[in-house]
Structures are given as structure tokens and as C-alpha cells.
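Here the complex is missing a single protein chain, while all its other protein chains stay put.
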Amino acid sequence: MKKIEAYLRPNCIGDVINSLHEIGIEGISLTEIKGYGQQKGHVEHYRGAEYTINLLPKIKIELFIKDTQVSSAIKAITKAAQTGEIGDGKIFISPVEEGIRIRTGETGETVI
Amino acid sequence: MKKIEAYLRPNCIGDVINSLHEIGIEGISLTEIKGYGQQKGHVEHYRGAEYTINLLPKIKIELFIKDTQVSSAIKAITKAAQTGEIGDGKIFISPVEEGIRIRTGETGETVI
Amino acid sequence: MKKIEAYLRPNCIGDVINSLHEIGIEGISLTEIKGYGQQKGHVEHYRGAEYTINLLPKIKIELFIKDTQVSSAIKAITKAAQTGEIGDGKIFISPVEEGIRIRTGETGETVI
Amino acid sequence: MSNYFNNRHIGSWLLISLILVLLITSTAFAANDPNGSATLKQDPNSAVNYIWVLICGAMVIFMMTGFAMVETGFTRARHANNTMMMNLMVWAVGGLAFYFIGFGLMFGGVGGMFGSLDKLLTIKMFGHSWGLLGAKGFGLGNSVYDVSIFLLFFFQVGFLDTALTIPSGAMAERIKFSTYLVYTFIAGAFIYPLFGNWVWGGGWLSQLGQIGLGQGFKDFAGSSAVHAVGGTMALASAIVLGPRIGKYIKGKPVAIPGHDLGMGVLGTMLLIFCWFGFNCGSTFAATDLRFTVVAVNTLLAGCVGGMAAMIYMCFSSGKPDTSMSCNGILAGLVAITAPCAYVPTWAAVLIGGIAGILVCYSVYFVENRLKIDDPVGAVSVHGVNGLWGTIALGLFADGTYGNVKGLFFGGGFGQLGAQLIGALTLIIVIFSLSYLLFKLLDRTIGMRVSAEEELTGLDVPVHGAVCYPEFSISSSLSITTNNTTIPNSITIEKSKN
Amino acid sequence: MSNYFNNRHIGSWLLISLILVLLITSTAFAANDPNGSATLKQDPNSAVNYIWVLICGAMVIFMMTGFAMVETGFTRARHANNTMMMNLMVWAVGGLAFYFIGFGLMFGGVGGMFGSLDKLLTIKMFGHSWGLLGAKGFGLGNSVYDVSIFLLFFFQVGFLDTALTIPSGAMAERIKFSTYLVYTFIAGAFIYPLFGNWVWGGGWLSQLGQIGLGQGFKDFAGSSAVHAVGGTMALASAIVLGPRIGKYIKGKPVAIPGHDLGMGVLGTMLLIFCWFGFNCGSTFAATDLRFTVVAVNTLLAGCVGGMAAMIYMCFSSGKPDTSMSCNGILAGLVAITAPCAYVPTWAAVLIGGIAGILVCYSVYFVENRLKIDDPVGAVSVHGVNGLWGTIALGLFADGTYGNVKGLFFGGGFGQLGAQLIGALTLIIVIFSLSYLLFKLLDRTIGMRVSAEEELTGLDVPVHGAVCYPEFSISSSLSITTNNTTIPNSITIEKSKN
Partner (left out) sequence: MSNYFNNRHIGSWLLISLILVLLITSTAFAANDPNGSATLKQDPNSAVNYIWVLICGAMVIFMMTGFAMVETGFTRARHANNTMMMNLMVWAVGGLAFYFIGFGLMFGGVGGMFGSLDKLLTIKMFGHSWGLLGAKGFGLGNSVYDVSIFLLFFFQVGFLDTALTIPSGAMAERIKFSTYLVYTFIAGAFIYPLFGNWVWGGGWLSQLGQIGLGQGFKDFAGSSAVHAVGGTMALASAIVLGPRIGKYIKGKPVAIPGHDLGMGVLGTMLLIFCWFGFNCGSTFAATDLRFTVVAVNTLLAGCVGGMAAMIYMCFSSGKPDTSMSCNGILAGLVAITAPCAYVPTWAAVLIGGIAGILVCYSVYFVENRLKIDDPVGAVSVHGVNGLWGTIALGLFADGTYGNVKGLFFGGGFGQLGAQLIGALTLIIVIFSLSYLLFKLLDRTIGMRVSAEEELTGLDVPVHGAVCYPEFSISSSLSITTNNTTIPNSITIEKSKN
């Protein structure tokens, strides 16, 4: 079992969910975050005073998937989220040791 | 040290915290998320036009605990969060390599 | 590649970002969370009825960094976030298996 | 004249006449003045009097905005759409109930200049005739197609709306929307007009002067007829409904902070503004310059009420509580509403000050002793202080207006007696009727939403959309509750989502 | 007199005279009354009449607050700063357009008591002279420095503002701010005053009585001249702009819930309050007590409109929809605006009820059949119901006021005919002009923002700051969309941020 964390542009989330849906991934959790990376903020003015919006709104998605789904999930996300411009975001994969479905108490890869 | 991530119904959070409290787990972090899984959204109407609320509000809790606490924590959460209906949520356990308490700089399992 | 998760006081975030910036860490994701730990909440009154604010607003930062950056990152965060009083928060380090930059598709430590 | 009118047919003719008379109430031949030219000729002051009442009437209607803000701001985000809709639709449904039924019952015994409302059902007792209910003006038909009557209707409909909307604060977050609308119609058509007739429609309370009780029961702008009626219905509704899930944990009340205190403050401010229309307009004439005294008294009672409540809260719980300060201002305004035209300014200060303290204590009492869950304090603000204001009139009326004299100004116990009778009548009649109504509704169509809907929030199940779909809302009840309070009741319900 | 005036110079003199005459329109010598003392002496009622109109006028201006709330509440958070600014600046720009140009065109043919506006460009046809446009009063110069004219200006500027702000609801979330301001100026200076002159400025529609069509085209407070004009411009603007990105997925409309429904409800309530100024003040005299009937009819039509829409939505989609209930109330108010002074209360109930249903059907029709994206229903509320009200006057006017009689009250087809001609004229003239204007703007300075700005939200790119910088906003379009609807169009745009 692996955990995929992807930091994405808010506007592409719909496509990403559709894209994951097509390859059979149905369990997703989304978090509203603020991100900061190579994509630099922009200078704006408020009441004439300058300020930089350098924390941009991003969406983080978390997927717990089977080991065998990892590469297809990465492909699905990349396909839907890539614009080729700075700020597209990143995907990270980490190990997960166990999963439990609360409703049934079952464990292992079937909980996904 | 392990990390527990649980995706839960908002309404059961109070019980979960109480339940964890009882077994001596005091450090918790909560995040408001939107979730999507087997529990399907419902169709609503706004100004007569249909839409599906398919991202449901959920709460994610993160616990960093000692290896020995894992099974009791899972039990505590399950007990408090289980309704038996689709949408109860899931618990995942992943490895953690190190923890630091900022206030003291101490590391290791005592930081928890 | 490692993942650093730090749970911090909202007021110190600016300093933490600056501090990380100085040691060359530029990719950060921030989440607004509510935390519960040794720092106890305070009792307040609303319309004369008591209530305890026991979930305090905290900010979680996530950094994906190279293995070699871990200790300097921990130092940088600690330096900026430490007040010495209960509630300073914690830092956790976990393993990451792979990273992908969506824009280019590249993988490995260079994505950071 | 024709021999057709012989004795044999007299029975049938009587019957037919009766039907005709009933029909006629909604058709022509009264000397009405639908465009106002005759009225103006007869009284040139009617221009200034009419615009005065009309503008004040519009301000009274505007109060619904303030109530919507106070009630929604001081309750939770997940029900905000529903709370707003209740406050909006009470205007629509209540307005129609008053138009079709309530207005006729309440004012069908009061004369206009032309095309008067003059059908009052009366009863004879103690050698006097006492008015019980009006019986003319239903649906504002042709017989009352007259500017003076339309003006009366317009001014009064806002008062009705205010009374009806008060219980929505006490029922918030758990009342069925459809049941709420049914309550609105029935209370607007029958309950409110009943007491209203007795006070303002020429009914028996207003006639208590006949048996020597001062000038009869007086309520200048509605501490009793509007606010206490609303507050009493609120009490009945909150009792029947029961507390919100999670309000009481092991019998101890839990604070459930409102989701937008600023909205509540703004609503209070808006109500202050409108209250000047409410009270001053109740002179019903611009030529009655006493409205200046009314305005100043209203202002002072509101100011002192807010101050008193704020200071009380500082002592009782350590900090100047925002929503109780708002409640204090409103309590002061409610209390001064009946006596505003009759008392000197120092009495207004006193009345407002007592109101501000009373509301704090009452909120505590209702919540902790009676264990009744009244989310925005409707019972304490409108009920308790409406009654306090009603009685205060009997104490402080200084005789400079309408010869109404209270106990402290040489009026003896006459006026005070009338006020006490009115207050008592109100509590008994309105509480019984509304309690009955709510019990009946509870048994038939049901008063309360399901636990699941209540916990998730009423917005989506009832109206199909949350109030703030794009804002991230802390959806857990427990974010700010008492330590031991993480509501256990919820465990039992095990509701979904 | 001097021999300088010989034939040789006559050409030059004519030219100079012409220039002088033009200059004179903005300078002294008319018998003006800039401080009102002469006016008051001539008509002592002017005090009460003037304050009446002034207060109502202020209430009409206050409507912008309600519109801002309705439009912003029922659209998305990421554009909220922009939507607010549109509603604010329409007041500033529209007011100036009216001051410099529009008012003169609209009312430059109407007499005041002193210093009258009396330049009306007319045309002769069918043996009668027909007014086309006024030509006096631009910039409120010295020749019209008169209290009566200033009063007229003040009252009318709020109506203009209302008409101009209506299309902002239809253009919300995608219109260029600068283009919006240009539209505002042109529409305020030329388009609105044109039809306004024909109805209220003594123009040809108001003169239709000359050829036997009832009392000429009647619109008491602006169902046509204000609301239908605004709604028709809204239609043209929405057509030219096209739907918002993501509104139609595979040709099916997607619901895009407003970000603060409570704000929309509060805005509706505020509009109800102001509407009493809008309609009642249109008597333009406190001595015309008919405003009482106006007030009651306005109230009833709003109540019934809201009820009807709410019930309709319960049947059509299962739940009492908040924003459509608001739309229903507004639709009832819009519809009664023209006939409010002429019809009996039962007709007001009928008119409002039909309006409430009409608006629901029209919203469906515009969205599903015409595939026009009108985010807040401006076309249906103001356009469709403005026309409905205009025609309803021709059906239900009961003859008790101004001798205006509709079809059902023995007026035959005269008045109805006038109303229909007016409605038709409005659709043709206003739609053509505004469509042309928007097309022109689109071709030149551009109507629509870039897709990137639209998706990110207009607030930062246009105004440099989001409306709610500290609140966590769900920035993804998809949070609440139709299942298949995760908008694919966005994929194509691949916009940044």
C-alpha cells in the first residue's frame, strides 16, 4: 500500500478526479493548502501599499492505493494536471504499513 | 514511532478525541478536508439546476504515536467512529523516522 | 528524499519561511489545522455559558527535501519557531520513496 | 313594496339577507375614499400624517433584515441558509395571513375616516360592553377600499411580522421548515390578532378605563402586543421543541457560539434604526409632536440597556460579551416600547437599565434553571422585557401625555392594575394558545427535523444548498465545546456524514 | 437698432445667436427659485411634498446596497470584490452620466414650477405632435437652478442607478471592469433616458391618449422604464458575453451556487424596504394619499411572488430554493411596480403570484432553452416581469385612480393597447440599442476578461486584492458540480495558478 500526495493547481482538480476515476481509483481526500515553490508570487497593491502574494492557493490530494496502482495513478494525475508552466505541482509517494476500514474493521489492501 | 492518519465523519470527532484521551493519547492535529470514496454524493438542486455534492466534508486527524500504542489507538478510533454505514472512513498507519519537540529540542519517542 | 511535517504556532510562520529560505529550501506547503496537545485550551464564556477552546489554531508545514537537508531544515525551523513555552509544536520526519515534478515529469531528488 | 314580500317568505329572506350582508362586506357601497382626495380635503394634515406613518411603517418592515441578521449571526453556519429563509418567508406568509384573516379580526372594529372598519364582536359584562374580535376588512375588499384603512394595514403588518419572527430565534437549528410556515400562518391569522384586538383594536383591555383602571391598558408601540406575544410564543415553541442536540451535556448547558457575531451586531444596529420608526410612528400622526420624546426615550433605553448588560457580563463572567451586549440593547428597546411616550427621560434610563440586567439574568435562568434552549435569547429579550416594559408604564407614566399616570406620578394603582391585568392575560392566553398550537403541530406534521439533519445542518436537506458553499467551515460540533462536553448524545445518534 | 444690423451680417448674427442661445441654457435669467422660498409661498404643501420625495429618493438610491448584496451573494467568492465594485461604481458613473447628459435628454421637456425644463424635441405625425427627447437641464446649470428641478433630478437618479445596475448581475464574473464602466456611462447618458423620456418625460408613449389609447402608456413607478429596460439590457449583455467557463458541460447547464446565500437574502430584504420608497414616492406628492394603496399592493405582490416561487420550486425540484424564493419576491415587486397605483389588492395578489411562477419558468427557459448564462436571473426578474407588470396594468387597472381602466374593468382595449405598444417599443428599441452597444464594445475595447482571469477570479487581476483574504476559500470550481461535470472546458484552457 502506498500513499500518494500531490500538490496541484486548484483549477485542474476536476480533471484529476475524472482521470483517476477512469483508472478505477475512487478514494480521494482533498485539502485546501497554500503553496510556495518555484512559482513566485506577484506584487499587488492595497490602498497604494505594495504587497506580494507569495503563498498561492493550491490543492493537495491524498490517495491511498495498492502498490500496483502507483504508476498508473501518477500517469493519470500528470496527464490531467500538466500545463507545462511553472506551478504545476508535484507528486510524492511514501510507504504505508497498514490500512483499516472503520465501517467493517477489515485491514490490508482491500480497504482501499 | 508511527503516524496514524484517519479520515472521519465530522460528527464523531468529539467522541474520537474523548476515546483517545481515555487511552492516554493527547497530541492530535485536525484538518478539514473534502473526501470522496464509496460514500456517494447526493444530487441537489440550485435554482432548478441539478448538481451533485460528491466531495463530502470530512475531518482528517493525524496522530504521531509510539509503536506500542498503534493497536489501542486503532481500537479507540474505530470504537468512536464506527456507525456501520458507508462513509465511516479509514485509518492508515505509516512509518516515521524521527520526531523533534521544538520547545526543548528533544527527539525520539518522548516527544509524543 | 524525506518528508518533514511541522506543527507550528501561526505567528511564527513568517520567520520559519524566511529561515528555510536562507538555507535554500524553497518548496513549502502550508495547511491550517487545529491542534491539541500539552498546551491546554482556555476557558471562555459565551452568553454567560462556559466553554473551553481546546483545539487551537496551528499551521502545519510540509517540506519534501533531500536526505542531506534534513538536519539543517530541522535547525532552521527550530530556530524560528522556538519560544520555549508549551505549544511550540513538533517536527516529524518520514521516508518518501519517490517524487515527480508534474510540469516536466522528472523524478528523483531533483524535483525538490 | 311588491306583495312578494309577504310573511310566508320572511324566513328565506332573512337567510338570503344574511348571506348578502356577508357578501357586501367585500363589495361596494360604503362611502370609501380609495384615492384619498376626500380624506385630504377633510383633513389637510393627512398628507403629513400619512407619509409619517408610511415611512415609519416601511422602517418597521425593514426590521426583518435586522432580525434575520441577529438570529443567523448568533446561530451556526450549517443552518444559516435555513435561518435566513425562515426570516424571509415569515414576512411573506405572515403578510398574507394578516391580509386574508388577521387584519380583519384585529382591527375590524376600528373606524377609519371613510369606509370604516366597524364590526366588533362584543360581550356584555360588569354592565359594560367589551370588544372581543373584529369582523371586517378580510382581504381588504371593496368595503374598506380606503386610504386610511390601507395605511393602518401597512403600518400594522410590519408589527405582525416582528411578533411572528421572534419565535424563529428560539426554534432555530431544529424546526421543520414546513411546520414553521404553518405556525406562521396560524399565529398571524389568529393568535397575534386576538391579543392585538384587545389592546389596539378597541378590545376589552383597552376599555379597562371603563371600570376605573387608569386610561385602560396602554401599550404605546407594542412591548406587550408585539414583543411579549412573540416572546411568549417563543417560549412555548422552545419547550415543545426541546433543546438542540449537544446543548445539554449531563444536564449542563454548553455554549454554542454564533457563527458570525459581527452579523449579529450589524443586525442590532439595524434594529436600533428601525425601532425609531416602530416607536415614533406609533403616534400615528405627525401632528402629535410627542414622537420627539418617544425618540429620545427609545434611544436612552437602548443605550443604557446595552451598557447595563455589558457591565453585568463583565462582572458575571469576566468579559464584555458581544451577543449579550446586543441583547441588552434590544432588551432596553423592547422594554421602552410600551412606555416610551409616557415617561420622562430619567425613567427611560431606569427602565432600560433594568432591562439590560433582566435580560442577562433571564438568559441565565432560562438556560440553567428551566433548561430551555433558546439559541438567541428570544424569550428573555422579547418576552421578559416586553412584560417588564408593559408594567413599567404603570409605574413611571408621568401624566404629560394622554393623562396616563403611573404609580410614582400620582396615578395610584389604577393604571398599574390595568397593565398587570394585560400582562397576565397575555401570558395565560398567548402561552396556552401557542403551546397548544405547537403541541398539535408536533403531533400531526411534526415540529422537529431528524437528528441526522440537525447534525449535518439544515441547509442541504431542507433547501438543497449550504449558505456558504465556498468557505471552509469547521463542520465538527466539538471545535469549541466544554472539555467534558464533546457531545455524547451524538454517539447515540450515530448519524451519517 | 444700430445700422450694424444690416443684411450682410445677418448670416453671422444668426450663427452667433445660436451659440448664445445654447450658452444661455446654462446661464441666468430664467425666473428660478434656488432656495425654495418662492416655491413654498406659491404652494405651502411643497414642504411635505418635497420631503416625501426626497426621503423616498434616498431609499431608491439605497437600493444599490440591496442589489450589491443579491448579486454578490448569488455569485462566487473569487469575484466578490469585483461584483461589489461594479455595483458601487455604477452609482458614481451613472450619476455623473445622468447629471451631464441623461437628465437633460430625459426630462428636458417637463416643466418645473419655476425655471422649468421645457425644451422637448418633437415630431409631428398622425396630426399630433410627439415628444422624442428633452434638450434642457444638462449639468443642472443656472437656468434650472431651482428646487423643483433638483428634487426631480435627485429622485430620478436612483431609478437610473437601479436600471443600470441590473445588467451587472447578468454580466457578473466575466465582464471587463473598464468596459462595464463605459457601458454604464453610455447607457446612463443615452439609452435609459431615451425610453425614459417617452414614458415619463412627456414623450410620445405618454401621449398615446391623444389617439384614444386609454390615458396613454402608463408606468407608475418603472416596471418598464426602469426594470424592463435594465432586464433587456441584461439580456443583450449576456448574449454578447456568452456563458461563464464551466456553466455548460456538453450543452447541459451546471449549477454554480452563490457563495453567500444569506447575503442574497439580506439584500432581498433591503430591497423590499427600499421598494416602498420606489413605488410610493412615485406619487411625487405627499398630498396624493394613493401611496397607501401603492404600499399595500407592493407588499402583497412581493409576499405572493415569494410564496409562489417557493412553492413552484418545491414541485419542480423538490425543495424550497432560497435564491429562487428571493427572485420570486423581487419578481412580484417588479411586476407590481407599474400597476401598483391602479389596481385593487386582489389584482396585486394575482399579479405577484403570476410573477413568482413566471420568474421560475423564465430562469429555466433562459438557462436551458436559450442557453444564456444569467448568473442571478436579472433577465427573468427584471426583464420578463417588468414587461408582465407593464401589461398587467392594462388588464387590472380599476379606474379609481387617474381614471386608468384596464380590460377587466371596462377599459376595453385602449389602455391595454397603449401598454402593449410600450412594451413592444421597449423590447425593440432597447434591445437593439444595447445589443449594438455591447457588440461595439466587444469589438473595440473587449467585453470579456481572459479565461485565466475568469478561472482564478477577477478580484486580484482587476482590483489587486481578493474580497476575503483571510478566509479559506475552496478555490476549486469542481467542489460542487454535476457528476460528469468536472468542467472539461477547463482542461482546454489549462490556465495557470
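The first chain written gets the first letter, and so on, giving A, B, C, D and E; residue counts start at 1 in each chain.
The rule is short, and it goes like this: contacts are C-beta pairs under 8 Å (C-beta built on N, C-alpha and C of every residue); 3 or more make two chains touch, one makes a residue touch a chain.
Treat the numbers as computed from the prediction; the structure is a model and nothing was measured.
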{"item": "Displayed chains contacting the withheld chain", "value": "A, C, D, E"}
{"item": "Omitted-chain contact residue, chosen from D:Asp321, D:Glu367 or D:Glu454", "value": "D:Asp321"}
{"item": "Missing-chain contacts mapped onto subunit E", "value": "34-37, 39-40, 46-48, 50-51, 54-55, 57-59, 61-62, 64-65, 68-69, 72, 80-81, 84-85, 87-89, 91-93, 95-96, 99, 139-140, 142, 145, 147-148, 150-151, 153-154, 157, 177, 462-472"}
{"item": "Contact footprint on subunit C, counting only the chain that is left out", "value": "9-15, 17-18, 30, 32, 42, 44-46, 53, 56-57, 59, 80, 83, 85, 87"}
{"item": "Positions on subunit D contacted by the hidden chain, ascending", "value": "45, 48-49, 51-52, 55, 59, 76-78, 257-262, 265-266, 268-270, 272-273, 276-277, 280, 285-293, 295-296, 299-300, 302-304, 306-307, 310, 317-322, 325-326, 329, 344-346, 349, 400-401, 468, 471-474, 479-480"}
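Note that in this section only the chains that are shown with their structure count from here on.
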{"item": "Other chains in touch with both subunit B and subunit D", "value": "C, E"}
{"item": "Whole-Å gap separating subunit D and subunit E, where each centre is the average of the chain's CA atoms", "value": "35"}
{"item": "Centroid distance [mean C-alpha coordinates] between subunit E and subunit C, Å", "value": "53"}
{"item": "Subunit E residues counted as touching two or more neighbouring chains", "value": "257, 317-319, 321, 472-474, 478-481, 485"}
{"item": "Overlap residues in subunit C, where contacts from two or more other chains coincide", "value": "31-32, 34, 55, 94-95"}
{"item": "Those chain pairs that satisfy the touch definition", "value": "A-B, A-C, A-E, B-C, B-D, B-E, C-D, D-E"}
